[in-house]
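The structure's right below; bear with me while I get my questions together.
Heads up, one of the protein chains got dropped from this complex, but the rest are sitting where they should.
For clarity, chains are labelled A and B in written order, and residue numbers in each chain start from 1.
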Amino acid sequence: MTIDRRTFVMGAAVASLLPALNAFATVAEGTQAVDKILAGQPAKVGRVTLEIPPLVENGNLVTMKVSVQSPMTEADHVRAIHIVAEGNPLPNIVSFFLSPRAGRAAITTRIRLGDSQRVRAIAQMNDGSFWQGDAATLVTLAACTEV
Amino acid sequence: MSKTSRTIVTMPATAKKGEILEIRIIVQHDMESGFRHTETGQRVPRDIIRDFACTYNGVEVFRVELHPAMGANPLIIFTTVATETGTLEFKWSGDNGYASSTTSTLTVT
Partner (left out) sequence: MPPSIYTFQRNALSQTDEASRSNKMPRVNSTNWVGQVFLSCLLGFLAPLGTLLPHKALSQVDPVGVERQSSYMLMSPDTKAMQDEPLLNPATFAVLDGQLLWQELAGKKNQSCASCHGDASVSMKGVAASFPKVNAAGQLLNLEGRINECRTQHQAAPAFTFESKPLLALTAFVSNQSKGMPITVERTTANETALASGERLFNQRMGQLNLSCAQCHAERSGQKLAGNPIPQAHPTAYPIYRLEWQAVGSLERRLRNCMAGVRAEPYAFGSNEFLELELFLAWRARAMPLESPGVRP
């Protein structure tokens, strides 16, 4: 069976997009992970600030700070903060669980980012509502490595 | 893997009641993500810390669930309110039965 040139070129064009489709797959996985956390609830944009350097020298150890505007009282506090990646092999990065004992909802840690991507932070409040924020970053690769 | 796995905690020794304290904690652990390969192409199995909990006189005040995307030698900087004099305990647990605990005393005036 011979394939005519037009079909072949179309096929090749689609095939060349496959790696790009893989990248989108992790955005979809990230969305899936967020949906799982939200369980049908909406997540309002605001109150959550995610700070990641816009340009990262090495994705193996990226300093990340997340803070949520909240009085952290019994009546109004953050219960959990989930950090989700859109460009990592696995979408979940870390989850923090707080109470009014924290005084402030501000945590700093160091994470791994496999590629340039948007990282999302979903905060769950004591009343069950969700707020979200995000940060995009460019991850460069190290020069002259082992292999 | 290191033979030792230390935790270094940085926090004040004294505080006023109601004051918000910053606690910095870093633990020695390679956090093998499970995505690395040896030179011969074999996958290095996942071996990470999964949980961190901070208790203040026995009451849990902060908890973390770690995934493979947490960096090696995990560092966490968090806050807690100085409520009373006592002991803060920092516990890590993870794959292959990893468990470590460190305590720190706090005097609250």
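The rule is simple: a contact is a pair of C-beta atoms (placed from the backbone, for glycine too) under 8 Å apart; a residue touches a chain by one contact, two chains touch by 3 or more.
This is a predicted model, so every value here is computed, not measured.
In the full complex, subunit A touches the hidden chain at residues 53, 55-58, 60-63, 140-147.
Residue positions on subunit B in contact with the hidden chain: 2-4, 6, 8, 10, 24, 26, 28, 30, 72-73, 75, in rising order.
Following the convention adopted for this analysis, only the chains that are shown with their structure count from here on.
Centre-to-centre separation of subunit A and subunit B, using mean CA positions: 22 Å.
The residues of subunit B lying in touch with subunit A in their complex are 20-21, 33, 35, 39, 56, 59, 61-72, 74-81, 83. Subunit A contributes residues 60-62, 85, 88-90, 92-104, 106-113, 147 to its touches with subunit B in the complex.
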